[in-house]
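Sharing a structure here in C-alpha cells format.
Missing here: one protein chain of the complex. Every other protein chain is in place.
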Amino acid sequence: MAERILDVKNLEINFHTYAGDVKAIRDVSFHLNKGETLAIVGESGSGKSVTTKSLMGLLANNAEVMGGSIMYHGKDILKNSEKQMQNIRGKEIAMIFQDPMTSLDPTMKIGQQIAEPLIKHKKIEKKKAWAQALDILKLVGITNAEERIKDYPHQFSGGQRQRIVIAIALVCYPEILIADEPTTALDVTIQAQILQLMKELQSKIETSIIFITHDLGVVAGMADRVAVMYAGQIVEYGTVDEIFYNPQHPYTWGLLNSMPTLTSTTLEAIPGTPPDLLDPPKGDAFAARNPYAMKIDVEQKPPFFKVSDTHYAATWLLHPDAPKVTPPKEIVRRHQLFAKMTAHESV
Amino acid sequence: MEEKFKLSPDSFEALPQAEEPDNEKIAAPSLTFVQDAWRRLKMNKGALISFWIILLLMILSFGSSFFINHKTLVKSAPQYANLPAKIPGVPINGFNGKLKVSGQWVDEYKQNNVPKGKYFVLGTDYLGHSLAQRIVYGTKISLIVALVATFFDLTLGVAYGIISGWKGGRTDNVMQRIIEIISSVPSLVIVVLMLVVLKPGMTSIIAAIAISSWTTMARMIRAETLQLKSQEYVLAARSLGESPVKIAWKHLVPNLSSIIIIQTMYTIPTAIFFEAFLSFIGIGISSPETSLGVLLNDGQKNFQFLPYQMWYPAIVLCVLMIAFNLLGDGLRDAFDPKSRR
Partner (left out) sequence: MRKYLLKRVFYMILTLFLVATITFFLMKLMPGTPYSNQEKMTPHQIQIMNEQYGLNKPIWMQYLLYLLGMLHGDLGTSFQFSNQPVSYLISSRIGASAQLGIQAMIFGIFFGVIVGSIAAINRNTWIDTTSTVLSIIGKSVPNFVLAVLLQYYIALKLGWFPIADWGGFSYTILPTIALGVGPLAETARFIRTGMVDVLNSDYIELAKSKGLSRFGIVYHHALRNSLIPLVTLIGPYTVALMTGSMVIENIFSIPGIGEQFVKSILTNDYPTIMGVTMLFSAGLVAVILLTDIIYGIIDPRIRLSGNED
C-alpha cells in the first residue's frame, strides 16, 4: 500500500463573522499518498481553499479550527507553532495560487522572489540562491532566463508569471505542492501548457500534488484520485476512473453532467445555489438541489457507503433499502463504459 | 455501520420536488445603493456623532441670527472687558467667574463690580463682548464660508469635470491643462493674490477660497465621467439620441453622487481651515468683524494671561474640523465599500 504522507481527519473549521459562525469545513477527512496527485473539486464556496489554507497554517484571523487533525510525518500540523509552520511552508509544503497577475510582488525582481525561500530555508547566500533560482527558472520553461531573472513581474505575460509562481513553489523541492486553481485565470491554451508543465515537474521533483479546481475537465489528465466537495464536506472520493465513470453521488452526477463532452453539446448546470453555511441543513447538504432527494436526506446526514476499496460516497441512494434510481443519461452512459472497463480488467 | 441510523419505513420515499429550490430566495430584501450606504454610515459611531454635532452647530449658529448679529457684536462694553467664564451654579474654578492671576484664583466679576445677575457663560473678550456670542457668530461665518466653497465645488467643479470628461479630445486636453496650471500654484498663493486685489473681508475670502477649491472636484469628476461614458446604459442613452444635458442629469450625476459627496466633505474642512488661517495671520477677516480665525488671533495676543480667550474658539474650531473629517471618512467608507477595511 502506498505511503500516506498527509492524513486529514475529521477537520472542522468555522469562521467567526458578524452574522454568526460560518461553518466552512464540516468533518472533512482525506489523505494524500506519496507521489500521487489528489484533485479536490467542487463549486465555488465549497471550502476547497479553506482546506488547503489549513494545511499551510494560513487561515484568516477569524478562522477557528473546531476539531480534527492534519497528520504530516506523524505530527499534527494543527498543533504546530507559527515558527514551526514557517519552517514547513515553502520548504515541505508549497503552494501555487490562482491568479498569477496578482500573486507576484510588483516591486521585486523575480530572481529575488524565487531566491527568497532558498535564503530562508536553506540558509544559503544570495548569489548561490540566485544561481539555483536561475536553474529552476529554466526548468519551468522561461526562455532567455539569464536575462529575464532580473526583470520585474509586469514584464511577463500571465502564463509566464504562473511559471514563475511554480518556480517559487518548487525551488525548495517540497514534498507536497498545493495548486489552488492554478489555471483558472489563464486562457485555454496556456492552461494546457501549465498543466503539462506541472505533470513534467512532478516526476522530476518527486512531489505529491493536491490539485484544487472547480472544473472537472482538467482533472481527468492530471489526477490519480479525486475528492468531490460540497458545502464544506467531502461527498465522494475515489480514483479518477471511479469518479468519472462510476460516480454515485447525485452531486457528482451534476458536476459531470455540466461538463462539456464530445457527444453532448448542451451544458446542464446544477440548478439552485449551495446552502448557507451560517446555518447548514442537518441532513444531506445537497438535498435541496437534488432531484433524487428522499425524505431521509433532509433528516439525517448520510454516512460514507463503500463502493470499492478506494471509492466511497456519502449518499442515501447507496443504502441497501433505497430504491434504485436512474441517473441522468450521460451518467448512465458512463456507468456502462465503466462496466465494460472493469469487465476487461477481470478477464 | 448503517445500524446507527433510525430508519423509518417511509425514509426512502422521494421528496416532492419544489418548483424552485428554496434557497434561491433572496435572504434579505435588496437595498438601494443609498439605503445601503446610509445603513453603513449609521454603523459608524464616529461619523454619526459627528453628523449630529455638525447639525447641532448649524442649528445653533444659524438659529442664533435673530439674537446675535453684526450690530450686537460691534457694540463694545469696556466695563465688562476680559471677564472669565461664569455659569451660575457651577462652582468649578474657571467657570465661576474666577481667574487665576499669578497663582491665585481671583473673582474677576467682583473686582470689576459687575452687577449681580450679570454673567457670561464663556467670559468676555478685551472689548467686553460676550465670547460665547462671538464664537457662535464666528462658527456661522466659518460654516458660511464652507457652504459657499461647497457650492462652487458642486457647480463649477462638477460641471467643469463633466464637460471635460464628456467632450474628451481637444476640449478635454485644454481644460485639463488649465486645471494643471491652476493647481501648480499653491492655492494659498491664489487666495492671497485675491485678497490683495479685493478688499480683505468676508466676500473676498469666500471668493478666494471658492476660486481655488473646485479643481480637485473637477479632476475627480472628470476621471469618473470618462469611465461612465463608456458604460452600457450611457452608450444606450447616447445612441437613442438623448440630449447631453439630459444624459448628464439623468445618468451621470446620480452615478457621480458618491464622489461628489465624498469630495465635498473634504472641501469643507479645507475651507474652514483657510478662513481661520487667513484671519489668524491678519489678512482675512479682521476685528471688529468676527470669525473663528479672528477670535483665535485676538485670543492669542492675551494667551498668557487669559488663556480661555483662545482655548474656547480653538476647541470649537477643532471640534468642527474633527467632526467634518470624521463624517467625511464615514461617508467615504459608506459610499465606497471598496475602501472599507
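We just call them A and B in the order they show up, numbering each chain from 1.
Following the convention adopted for this analysis, a contact is a pair of C-beta atoms (placed from the backbone, for glycine too) under 8 Å apart; a residue touches a chain by one contact, two chains touch by 3 or more.
Just so it is clear, the model here is predicted, and its values are computed rather than measured.
Asker: Touch as defined at the start, partner being the missing chain; which of B:Phe152, B:Phe273, B:Tyr308 or B:Phe335 qualifies?
Answerer: B:Phe273
Asker: Just to verify: which one of A:Gly42, A:Pro117 or A:Pro182 makes contact with the chain not shown?
Answerer: Hidden-chain contact among the options goes to A:Pro117.
Asker: Sort through A:Ile88, A:Leu256, A:Ala287 or A:Ile331 and give me the one touching the missing partner chain.
Answerer: Only one listed residue reaches the unshown chain, and that is A:Ile88.
Asker: State which residues belonging to chain B touch the missing partner chain.
Answerer: 177, 180-181, 184-189, 192-193, 195-197, 269, 273, 276-277, 280-283, 296, 300, 303-304, 307, 310, 314, 317-318, 321-322, 325-326, 329, 339, 341
Asker: Contact with the hidden chain only, please: which chain A residues?
Answerer: 56, 58, 82, 85-91, 94-95, 97, 99, 102-108, 116-117, 120-121, 152, 154, 165, 168-169
Note that in this section only the chains that are shown with their structure count from here on.
Asker: Using the touch rule from the top, collect the residues of chain B that touch chain A in their complex.
Answerer: Residue positions touching the partner: 1-2, 4-7, 10-15, 17-18, 20-24, 27.
Asker: Taking the complex as given, what residues does chain A use to touch chain B?
Answerer: Chain A reaches chain B through residues 271-276, 287-289, 291-300, 303, 316, 319-323.
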